[in-house]
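All protein chains but one are shown at their positions in the complex.
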Amino acid sequence: MMPVLSVLAYLLLAPLVGGLLDGLDRRVSARMQGRQGPPMLQPFYDIKKLFTKQMIAVNSVQMLLNLSYLVFLAVAGSMLFAGADILMCLFILSTADMFLVMAASSDSSPFSTLGAGREMIQMMAYEPLTLLMAVGFYLATGSFHVGDIIRQPHSAVLVMPGFLLGFIFITAIKLRKSPFDLSTSHHAHQEMVKGITTEMAGPTLAVMNVAEYYEMVLMLGIVALFFLNEHWWSWPIAIVACLVVYLLEILWDNAAARVKWRTLLDSCWVATLLTGGLNGLILMLVR
Amino acid sequence: MKKLAKSPWLLHYDASSCNGCDIEVLACTTPKYDIERFGIINTGDPFQADILLITGGVNSQCEQVVKQLYEQMPNPKVVVAVGICACTGGVFKDCYNIKGGIDTVIPVDVYVPGCAARPQAIIDGVVKALEILEEKRQGYREHAGKGES
Partner (left out) sequence: MAIIPILIGWPALMALLIPCLPARWRGRAVYLGAGGVMVLAFLLLGAWLQGGGGIVSLCGAVPFLDHLMLAGEFALMALIVVLSIRHRKYPVVLLSVGQTVLMAWSELTCPVESATHLRLDCLSMLMVMIAALVGGLICIYAVGYMQGYHQHHKDCQDRSGFFFSMLFFFLAAMFGLVLSENLVWMYFFWEITSVISFLLIGYTRTEEAVNNSFRALWMNLLGGFAFAVAIVVASHTLHTVQLGELVADGATIPVVLLALAGLTKSAQLPFSSWLLGAMVAPTPSSALLHSATMVKAGVYLLIRLAPAMANNMTGMTVAFIGGFTFICASMMAIAQNDGKKVLAFSTVSNLGLIVACAGIGAEETIWAAVLLMIFHSVSKSMLFQAVGSIENCLGSRDIEDMHGLLLRLPRLTYIMGIGIAGMYLAPFGMLISKWVALKAFVDADNYLLVIFLAYGSATTMLYWTKWLCKLVSLHHTKAKVVDATHGDQYLSMYIHAAATLGLCLLFPLVSSAVVTPIIEELYGIAHEVLSMSVLTTMAIMLVSVLFVPSLMFLLTRSTHRDYVPIYMGGVNEGDNTYFTNSFGEPEHLYLSNWYLRFEFGRRRLMRPGVIVSAGVLIVMLCVIIGGAV
């Protein structure tokens, strides 16, 4: 019964939570830049507006592919919140991302194709750490199952701090934060218009935004996984940890300039080896 | 503000401006004027924009571009002409390559005069545009409703 409830809660609440977090992000970012910033509910106004706009498109399949992106993200997130296999969840996450890349490529336009290429590089940059992280959970807790991982006597973060560090590093890619925000941008005046979302208008863009909120909650759910254990008090700690990680990402976003893809790839792969790679090696040796 | 559109996204296009007005448009996004207070985002992408903000008069080279950008914006949409050149052609009106103001090519909803237009005036113009946008939205919805039934 619990898994069903938690999946339902995820499916219904994730867009709300994601939207609120996005609102918080925009407000905090504005304050960091000495501005007032938009209202907290601004993301919901945006989505509502997008759904009422005219449906323009450059081809007939983009909406289909965007919806597939949404559905696969929801499936990946549901697997995490149902307590299923984390490795499978991550595999589906990359399948979902692939649909987004295909949606962008289907336009056959210069900016979205460039964005799609960069998105693929981003996927290649973060994927090793996500796989190693799943292995890390397996080494630390003896199971790939989220349900087992959260029923350990101690939080996983105690033995896998390196993985958490690495995960915070690559979450900047998934949350589309500077310095790794190469394929699309929330900020004005970037070098390739809106990257993968250039040809997405109105409802299509709204679908994409909702999917991003699902993804955001999924990523924070994985952060929570590091902190959860069998005791009830681990839950508030995990929620606080998620918020802290999110605020760190916002801070980083505002403090760093966008890098080139080469730097992105090199830094992510090296960081993966140094954080997750070393942490995993130690876990394997002491096992 | 309640009844107005809460999430207007801008597309800023420089038709043939001297960059004076463009600097002022960018000034609107700075902390001092903070246009994002109104939920306004400078997107730079016609597919996602509600308001087309144009500076400078239309010349023969950018005429097609302006038309195309306008066409690529989804309904409902409004156009704000910023600066006297965009409104009428300004001092360049009689140049051999200038067609005149933006309204010679696409319908303009709000005119913001000035050389260069002040940020306060630009924000004022955009807020005016929001009212028109809201009206158009109502009209578009009714139209779409009719289309469906």
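For clarity, chains are labelled A and B in written order, and residue numbers in each chain start from 1.
Assume contacts are C-beta pairs under 8 Å (C-beta built on N, C-alpha and C of every residue); 3 or more make two chains touch, one makes a residue touch a chain.
Because the structure is predicted, anything quoted here is derived from the model rather than measured.
For the chain missing from the display, the contacting residue among B:Val65, B:Val91 or B:Cys115 is B:Val65, taking the whole complex into account. Contact with the omitted chain, checked across A:Ser6, A:Thr95 or A:Ser267, is made by A:Thr95. When you scan A:Val135, A:Ile237 or A:Leu251 for touch with the missing chain, the hit is A:Val135. Residue-level contact of subunit B with the missing chain is found at 13, 45-47, 61, 64-66, 68-69, 71-72. Residues of subunit A that touch the chain left out of the display are 54-61, 63-64, 67-68, 71-72, 75, 79, 84-85, 87-88, 91-92, 94-95, 98, 101-102, 105-113, 116-117, 120-121, 123-125, 127-129, 131-132, 134-135, 138-139, 144, 193, 198-199, 262, 265, 269, 272-273, 277, 280-281, 284, 287.
To be clear about the criterion, only the chains that are shown with their structure count from here on.
For the pair subunit A and subunit B, the distance between mean C-alpha positions equals 34 Å.
Touching subunit A in their complex are the following residues of subunit B: 5-7, 29, 31, 34, 36-39, 41-45, 47-48, 50, 72, 74-76, 137, 140-141, 144. For subunit A in complex with subunit B, the residues that touch the partner chain are 26, 30, 33-39, 42, 45-46, 48-49, 52-56, 186, 188-190, 193-194, 197-202, 205.
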